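Take a look at the following structure, please.
Note that one protein chain of the assembly has been removed; the remaining protein chains are unaltered in position.
The block that comes next holds chain A.
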Amino acid sequence: MKSSATSKRRQGAALKTSRQAATKPADDKTPRRGARSQQTRFSSRLRAWGRHHRSMAWDSFQRLVRYPLGNLLTMLAIAIALVLPAALWLTLDSARLLDAELDESATLTVYLALSTDDAQALRIEEAVNAEPSVLETQMISAEQGMAEFQQSLGLDDALAGLESNPLPISIVVRPESVEPAAMQQLASQLEALAGVDEVRLDLAWVERLRNLAELGRRVALALGVLFGLGVLLVVGNTIRLSVESRRREIEVVMLIGATHAFVRRPFLYSGAWYGLGGGLLALGLLGLGNHWLSLPVAALAASYGASFSLPQLDVTGSTILLSCSTLLGWLGAWLAVTRHLSSIRPQ
């Protein structure tokens, strides 16, 4: 289809050329020149568009710098609105790390019958390992179990009085999936194996932490949405005022043929600058807060014999924060200007 259309066009051009050649023998460039002027018109329009974007970006930046205090306050309001969800997001991020450790600690313990000897136990472990949903296993002999028991309870004397070891051989199983249902199913499968006395799994606390993490995630999301709306409103209100203060200018340029996009452009850039400035301030505030809290947190962790450092925004996180804030500023400006433009009628 396409090639036939092109060839037809080419034929037409050839026809035109030959016709022109008949009247004006020397001038065979005419059709090509026409195409080229079409192209330059498009590229010159593109250049004009780019030029206006650059000049408006610079112009709105200068307007921002001209009234530093008021604009800084606007950006600070945006920054404060961004800091809370960002901080929560960081906390959530570290909680997700905890969550990963949590998953690793979610295990099943398979207790073998008391009469099982080591060779039987090995065969049972092989059978457990053969289950497709088992990730790895660790055998704990009766002696090992006893040692751990003594260590954790500190009941050396009482236990030493026992004639024989009452503990069975056990196998600790790390399942592939830590979903409660899957673990439950695996437990009943393992229980059915010959020589297995009992399978224990403690899901309640895993479940609880899981729910807590989910709660945190949802709260962070809701706060993010709310404070994002807050940023929209702050930028929207500021832009509304600046549209109002430049109303006459807008009326004049609309009278002499400015498109809505042309009128909107400087305000969109202002909004984006506000957002970017607010995002940078938010990064600064987060860094400051981190610095402010890091000492007591480190001391607290040390007193528990652990090392813990506050989570910090990495390059990706910072980029995401800045992009989001810039985008929110732009969007807020867009909403404000669009809503306002419809109410501005040149007189």
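FYI, a residue touches a chain if its C-beta (ideal position, glycine included) is under 8 Å from a C-beta of that chain, and two chains touch if they have at least 3 such contacts; residues count from 1.
Throughout what follows, contacts and distances are computed from a predicted model.
Look at the chain that isn't drawn here: its UniProt entry, checked against "Aspartyl/asparaginyl beta-hydroxylase domain-containing protein", "Hydrogenase", "Imidazole glycerol phosphate synthase subunit HisH" or "Cell division ATP-binding protein FtsE", names it "Cell division ATP-binding protein FtsE". Note on the undisplayed chain: of the listed residues A:52, A:174 or A:217, the one touching it is A:52. Listed residues A:258, A:298, A:320 or A:335: the one in touch with the omitted chain is A:258. From the set A:179, A:249 or A:314, the residue in touch with the chain omitted from the display is A:249, counting the whole complex.
One chain is missing from the display, and on chain A it is touched by residues 44-45, 47-49, 51-52, 248-249, 251-260, 262, 345-346.
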